[in-house]
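Of the protein chains in this complex, all but one are displayed in their positions.
To keep things simple, chains are lettered A and B as they appear, and every chain counts its residues starting from 1.
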Amino acid sequence: MGTYIIKRMMTIIPIFLIAILITFGMIHLSPVDPAEAYLAAANIQPTAEMLAQKRQEFGLDQPLLVQYVNAVIQISKFDFGVSYVTNKPVWEEVSSRLPATIELTLASLVIAIVVSIPLGFLAGVRKNKGIDHFSRFLSFFGASIPSFWFGYLLIFFFSVKLDLFPVEGIGTWKHLVLPAITLALPLIALYTRLLRASVLENLQEPYVLFARTRGIHEKNIMAKHVLRSAISPMITGLGMNLGKLMTGAIIVEAVFSWPGFGRYFIEAIFNRDVPVIQCYVLLAAGLFLISNLIVDIIQMYIDPRISREGRQFQ
Amino acid sequence: MLHTKNKKLVLLIFIIFLTVSTVLIGCTSESVEKSEADAATESSDMITFSWPRDVGEMNPHAYNPSQMFAQSMVYEPLVSYEEGGELKPHLAESWEVSDDGKAYIFHLRQDVKFSDGSSFNAEIVKKNFDTILDNGDRHSWLGVIPLIDQTEVVDEYTFKFTLNEPYYPTIQELANVRPVRFLGEAGFPEDGDTSEGVEQPIGTGPWVLEEHKADQYATFKRNENYWGEHPSVEQIKVNVIPDAETRVLAFEKGELDVIFGEGVINIDAFNQLKSTGSYETSISEPVATRILVMNTNEETLSDIEVRQALHYAFNKQEIVESVTSNLEEKADNILSPNFPYASNVEATTIDYDVNKAEQLLDDAGWKMPEGKDIREKDGKPLEIELMYNSAESIQKIMAEALQSEWAKIGVKLNIDGVELPTQVERFSNNEFEMNFYSTSGAPYDPHYFINIVATEGFGFREAISSYPNKDELLSQIATVQQTTDENERQELYTSILSSLQEQGAIVPISYIRQIAIYQKDVSNFSFPANRDAHPFTGINIGE
Partner (left out) sequence: MIERLGVMVRSQKVMVFCSVILGLLLLITIFAPWIAPHDPTLVNVTAKLQGSSLAYPLGTDHLGRCTLSRMLYGARTSLGSATLIFMSSLSIGLIIGLIAGYKGGWVDQVLMRFADGVMAFPDLLLVLGLVGIWGAGLKQVLIALIFVQWVYYARVIRGVVLSLKEQSYITAAKISGSSQWKIMMKHIIPNVLPPLAIMGTLEIGWAIMHLSSMSFLGLGVQPPIPEWGAMIHEGKSYIRTNPLLMVYPGLMIMLVVVTFNLLGETLSERFGLNIDNKEGRIK
């Protein structure tokens, strides 16, 4: 089991190196010259010698391979360079805004889990009953509604009309409710659907029939066996969706003026603040890979067949 | 897994949403009724304000992303810019200029203390000047900085600097919000160079930064050591709200006391809030001019007839009024006549006249071919590209309006929305055909505007390079900055501004105004004379 974990961890490293290579290529193929962008942001009229000096400072005059290796070394030390706009280390800027984003994403994750587990489970058990129709409605609705639009509708009704929540800001739980719901909606849709399908599948399994014939109480079958085994694909889903959550957060933060990393990222895009953009993209990739890893490990504890089968990570 | 229910499901979703949308409209009229009754419940001695961006690092000598209104709350100039361009003593009690216009001597106020209690004197003035001059590259947009030859402490409260050559707007430029404002000793980093940041934001201003949470809020408290009249409110809280609509909603809910600025909220929302009568609103005098710059280096636009035709076919009155919902008025001059030296510009006023526009284009050889709707000359269609800042809604809307407008006379306008850094870069590299721009306004104009027109690398000098009278214009601009005689200066300005305008590559669009809207318990609000400064002087809240 230990070797599986280590093996699995090792697969992340080359993928991450390729991810760095992709962002690296992206920046080098872009029409913006980092030296020029830097000077423009610092309000300095670029002269040829200044550009040359900045290029040297950024290491842009070195061969591409050297630049790439340097980039990898720096990134492994969480050194993402200096923001063109604020002239401060990107990591400093980013880490000060991360807590707000983490607060938002965790809250919506909690909402998603709390809503979708009972809903998906009941929908599966009571197929074609009222609760099932409701869950299916929510699944389709949640997956197809543009979150930026939904967010504004929530603001309009709950903040402006009903005056239940503040329209912007951060601090109390009241500030958190609407953005977290907006961000959670697509996840609720997905998890509910996943769990429902998985419950249905499990109900067909012979062990349920077996348990029933042995006279085990229906409630026990459901709670102890069906729910437990049905929840496994949902956990995988959780890992897969952390990335989705991070991108969703960008839009939700823009709508609700949430002072997190996502809003900062959008601002960076409009300022062409390349180091910040790069940092966000790589951070998201890293988080995405690691959360998948963790999910795999959890899965393995729940369902040890995985390691025995020696499931290969593609 | 799928049911016929799905069909009903989809239907149901839409029925619900249609109902929702109907309710939405129904409710809109009610929302107007919301009064200021639930206005800011916090301390009655605090004003809550909002700004689209974080206040920044509060370094008096730095630019973006530091916000000027915040810098002006904490840091003060030697000279202040007042109504109508009048320059008044501020940290300097008085000043003298030598007859050759090169030496400037400032007598400083003696009762000024920094917010940490340290005293304000000629030493600290020199220290600030020196670090600004050390980073001269960053500040070279300001004409006076590259000209300063030396700085000198004459005695404890007398400071002097000398220029390489006379430069009349020196005093004007010292009134700017940045960079010539003063940081206290304790604020300087060890090496005395503020270009990489400051230790603490210590200034002499009426406000002191108390708490700052990046991207969330900043609170300023009254400076109890302030030398001038103390503010009557104790605290100003600045909430960072990037989205204009959210700002309006927050204001309506009473989460904000004051909204102030340019383009900080949608003008229709402003008018609608105003019409409820539940809030106080005000509109400032013109603070700057929105202009359209045509690049005369482009073959098509090098022809004055084409430039004029485009101007004639621009229904400024109607577009400006409706795009800005009557907030701004159409501009006939590059600088609003309420600016210094700008009152008697003589140039032909161009009024909307489609026939004349068509005539001019015909004369210039751009004819409408049979069966087409775009004019051609030598087989080349009349196509022009207009660049605009995609984050600026007024530029965007105007670009769209112009596109539709000029299509009527057979001109195809391609509009290209770009981010601000790209806009600046392309403008200064002369990689554009048409661009939006706004003059800098008070306290910079007129000297700053004509300065950038004459300086390479800002975009204007390149853009007007095929003016026939370009050399004369440039030499006039060079002379005006060195004039010491008031009448001569006035004459030169009139001539420069008139001919810039007559040649038609710089098309004035409208005069920009600032807006303010505040809850009824806020009183004594006034707009700052300096466009970039904070509006909190004298402001009051509550009883």
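Keep in mind that, in the parts below, a residue touches a chain if its C-beta (ideal position, glycine included) is under 8 Å from a C-beta of that chain, and two chains touch if they have at least 3 such contacts.
What you see is a predicted model, and the numbers here were worked out from it, not measured in a lab.
**Q** With touch defined as in the header, list the contact partners of the absent chain among those displayed.
**A** Answer for the hidden chain's contacts among shown chains: A, B.
**Q** Consider the whole complex, including the chain that is not shown, and state which of B:125, B:259 or B:319 touches that chain.
**A** With B:125, B:259 or B:319 as choices, the missing chain is touched by B:319.
**Q** Touch as defined at the start, partner being the missing chain; which of B:152, B:245 or B:353 qualifies?
**A** Of these options, the touching residue for the absent chain is B:245.
**Q** Looking at the full complex, which residue from A:50, A:72 or A:281 touches the chain that isn't shown here?
**A** Residue touching the absent chain, from the options given: A:281.
**Q** Any idea which of B:381, B:417, B:457 or B:542 touches the chain not displayed?
**A** If we include the chain that is not displayed, B:417 is the one touching it.
**Q** So which of B:208, B:288, B:399 or B:533 would be touching the chain we can't see?
**A** That would be B:399, which touches the missing chain.
**Q** If you put the missing chain back, which residues of chain A would it touch?
**A** Those residues of chain A that touch the unshown chain are 14-16, 18-19, 21-23, 26-27, 30-32, 140, 143-149, 152, 156, 160, 190, 193-194, 197, 233, 236-237, 240, 243-244, 246-247, 250-251, 254, 265-266, 268-270, 272, 274, 277-278, 280-281, 284-285, 288-289, 314.
**Q** Which positions on chain B touch the chain that was left off?
**A** Touching the chain left out of view, chain B contributes residues 1-4, 6-7, 10, 13-14, 17-18, 20-21, 24-25, 28, 31, 244-245, 248-249, 252, 266, 268-269, 272, 318-319, 321-323, 390-391, 393, 396-397, 399-401, 403-405, 415-419, 422.
In this section, only the chains that are shown with their structure count from here on.
**Q** Once you find the CA centre of chain A and the CA centre of chain B, what distance in Å lies between them?
**A** 39
**Q** Please output the residues of chain A touching chain B within their complex, sorted ascending.
**A** Of all residues in chain A, those touching chain B are 36-37, 40-45, 50, 85-88, 93, 96-97, 100, 128, 133, 136-137, 140-141, 153, 155-156, 159-161, 163, 166-170, 197, 200, 254-257, 259-260, 263-264, 267, 269-272.
**Q** Hey, which residues of chain B end up touching chain A in the complex?
**A** For chain B paired with chain A, touching residues are 1, 3, 5-6, 9-10, 12-13, 20, 24, 27, 30-31, 38, 53, 56-57, 63-65, 137-138, 140-141, 196-197, 213-216, 239-243, 246-247, 249-250, 252-253, 255, 391, 419-422, 424-425, 428, 457.
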